[in-house]
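Every protein chain but one is kept in place in this view of the complex.
Moving on, here comes chain A:
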Amino acid sequence: MNRNEGYTITDVYEYFQDNMDFILELTVQHINLVGLAIIVAILIGVPLGIYLTTNESLAGTVLNVASVIMTIPSIALFGLMIPIFSLINQGIGFVPAFVALVLYSQLPIIRNTYTAINNVNPEIRDAAMGIGMSTAQRLLKVEIPNTLPVIMAGIRTAVVLNIGIGVIAAFIGAGGLGILIAQGITRGHTDMVIAGAIAISILGISADLILRLLQRIFTSKGVSAQ
């Protein structure tokens, strides 16, 4: 029987029922990979974005490099990681996939942080300096809280992007929900491919909703209501 023909929504539903444990395991792998990559990407991207507002000449260069990384086809970037990390015997698996995802997340995070901090109302910045805040106090008490929605928008873009691109990790042995799609294609199991696609969509939408919720909780009412 050719599984490529005549599959129905019922087949996909049955696939989910029969393989729930496997799908959950892959989901956890996917979340681990993407989650860790995003955390590291935020730790690099947000401080870098803030720093770039103080160094205009470097800002152009860094944003251009991040843009170029974004234009590399994702499958090629993952492929490029293999020879590089082979040098330290980590050619396939978690490490190259993780690094590729961190690189992909940089542009939205750096660009949004940079734009956000650069567009802080100059009068508010002036007032913060004039009343005697140090640079760190100004950032933490005034500039970041007032631009949190813009910074968070960059992070949300990066998360949703990475959940999708994370599929390719399966092709370099890093696991995740991409396994369903990779195996489904090679075995001709369309229901498996569809199940994988649905699982990834659900994960992406849930992650975005959770981040929106967090954003709402942490954004001051004085900022969100404006």
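Following the convention adopted for this analysis, a residue touches a chain if its C-beta (ideal position, glycine included) is under 8 Å from a C-beta of that chain, and two chains touch if they have at least 3 such contacts; residues count from 1.
By our rule, contacts and distances are computed from a predicted model.
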For the chain that's not shown, choose its UniProt protein name out of "Biotin transporter", "Amino acid synthesis family protein", "Heme lyase CcmF/NrfE family subunit" or "Quaternary amine transport ATP-binding protein". "Quaternary amine transport ATP-binding protein"
Of the listed residues A:Thr61, A:Ser86, A:Asn119 or A:Ser134, which contacts the missing chain in the full complex? A:Ser134
Touching the hidden chain in the complete assembly: which of A:Asn146, A:Asn162 or A:Thr190 does that? A:Asn146
Which positions on chain A touch the chain that was left off? 123-124, 126-134, 137, 141-142, 145-146, 220-223, 225-226
